[in-house]
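Just dropping this structure here.
Yeah, one chain of the complex is gone here, protein chain that is, but the others are all in their spots.
Order of writing sets the chain letters: A and B. Residues in each chain are counted from 1.
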Amino acid sequence: MMQMQTTMTEGADVTAAVGSRTSASSTANDAIMRARQVSVFYGAKQALFDVNLDMPGKAVTALIGPSGCGKSTFLRCLNRMNDTIEGARVTGQITIESDDIYAPHVDPVQLRARVGMVFQKPNPFPKSIFENVAYGPRIHGLARTKSELEEIVVTSLQKAGLFNEVKDRLHDAGTGLSGGQQQRLCIARAIAVSPEVILMDEPCSALDPIATAKIEELMDELRQNYCIVIVTHSMQQAARVSQRTAFFHLGILVEEGETSQIFTNPKDNRTQDYITGRFG
Amino acid sequence: MSEHIVKAFEDELKALDSQIAKMGGLAEEALGRAILALDRRDPEIAEQAIRDDKAIDDLERLVEEQAISIIARRQPMALDLRQIVTAIRVASDLERIGDLSKNIAKRALAVAAEPHPKQVMLGIKHIGLSALEQLKNVLNAYSSRDADKAMKVWLRDERIDNMYNSLFRELLTYMMEDPRNIGICTHLLFGAKNIERIGDHATNIAETIHYLVHGAAISEDRPKGDVTSYTIVEFPELHWKNGKD
Partner (left out) sequence: MTDATANSVKLHNWSSEANAARIRSRYAADRRLQIYGIAAISSAILVLAILIGSLVMSGASAFFQTKASVEFYLDPAVIDKDDINNANYRKIVTDSFAKLFPEVTTPRQKTELQKILSTEVRFTLRDYVAANPGAIGSTVRLTVPLSDPFDQLYKGVIPPRLDALSAQEKARFENRLKNRGLIDIVDGRTVAKVNLYIDPAKVPADNIGGGNFQAILTEGIDALFPGQRIAGIYAMFDDGAAEVIKQYVISNPGSIGKTVENLAVPVSKPYDTLNKGERPLIPNPRVGGENEIAWFERLQNLNVLSSPFSTELFLNANSRFPEQAGLSGAIVGSFYALLVCFLISFPTGIAAAVYLEEFAPKNRWTDLIEVNINNLAAVPSIVFGLLGLAVFLNLFGLPRSAPLVGGMVLALLTLPTIIIATRAALKSVPPSIRQAALGIGASKHQVVMHHVLPLAMPGIMTGTIIGMAHALGETAPLLLIGMNAFITSAPTDILEAATALPAQIYSWSDSPERGFVARTSAAILVLLGFLVFMNGIAIFLRQRFERKW
């Protein structure tokens, strides 16, 4: 018999209790990022309602839900990408390692180095592979010498599992790579500025299954060192790669918990209906 | 609960359910016939019960194939996933029940010609009917997804265990009283054991139903009544040796 959690998940205190009974790597107690009462408004329209969510380190947290449910909005709050959208307003508190990221003294530019982001469509700069990865360290002044920079680039590419494929053509255009390689290049680019958290916004939706599998394998490896938050439309993917899953619906965080629990025994009927394909 | 957006998926799940219902009906029938054959010492009914098992085996294979196909093609989640896992488990339990019923029928065939100790036969019939009722109830609970009803079945298994315990002692006593009884009593003992096993399978099904409905196993321990594994009956004084009987 599987060990199942029967605790009801309502509020953050309970989720901590849920986590405590499973493997230590994915408990909510050692959360890197915490969101408390986060609401987002686009002009007069409210897109997110009082979201409380803990994102543990050394784990992948998957955000699932139908289109327009607010999961991408929430993801973009985590590195303040919403700042670039006109009329967007965020209330509540988001902390990274207990620093409030919306505090007035926090520079969003620096924050985005700590909280890297990988986008839906692979978007390498139309420059060489080397320059793509070197750009971040360069603007943040992470390397003092040319050899240091080269080292950062090589290790980032190695961590992204791309180095062996591109080591002979580091100075070729990054846009000449295949879709999956481009996405891994984007991941290497994010890693290069040594973030603590990596956000991924549907990173595999433009990729074929093999490239997707490679990215998923990479996520599993990266999980050892980073807190990863991924938005995905594929429930199978969320089930495969994540340790924790949060289900959003109509701007509300409906349910959040261990991935295996969410996908075998969701507590909320809306979650159940969504993941079994009964919505609407 | 609303229906699936994909209608074919819904149909497949329903088909799976109806196979299980059919299997349950066949298993009930087989068990009923086995008990009847034992009771009436009717070889024809016994042979009928043996034949029933073939249909149950075929159905189990069918359920298994359908369930695997659904898992492969639909990647079911949550309730759907539990439903399919439940179907596989229930089918396997029912198949076992079918096998055990067949075994009972075979023993009924073997002892048909022998004289039956009336007292013992009554006990066996009684435990058999109890098991049949348990099976009926658990199948009803399954078809109505009623965890409470299943829970009742689960709790009542202790009664069957107790009945089996007393039957065990009784049969031992008979065997000790008269070694000529050993043949028939051994058959009856195995028959009773099989019925008790059927009761256990019914409890398994009840547990599966609980998992299906609540997504978790029953947390408390089941009250167990079968103590025959460590029962030793005191050897009675051999009256018959003294010719007193």
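Keep in mind that, in the parts below, a residue touches a chain if its C-beta (ideal position, glycine included) is under 8 Å from a C-beta of that chain, and two chains touch if they have at least 3 such contacts.
All of these numbers come straight from a predicted model, not from anything done at the bench.
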item: Candidate in contact with the missing chain, chosen from A:46, A:95 or A:123; value: A:123
item: Residue of A:84, A:98 or A:224 in touch with the missing chain, whole complex considered; value: A:84
item: Touching residue (missing chain; options A:190, A:222 or A:253); value: A:190
item: Interface with the unshown chain - residue positions in subunit A; value: 79, 81, 84, 86, 109-113, 116-119, 121, 123-126, 135-136, 139-140, 175, 186, 189-190, 192-193
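Here is the rule we go by: only the chains that are shown with their structure count from here on.
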item: Averaged-CA centre spacing for the pair subunit B and subunit A, given as whole angstrom; value: 51
item: List of subunit A residues in touch with subunit B within their complex; value: 1-2, 4-6, 235-236, 239, 262-266, 269, 271-273, 275-280
item: Subunit A-touching residues of subunit B, taken from the complex the two chains share; value: 1-6, 9, 75-82, 211, 214-217, 219
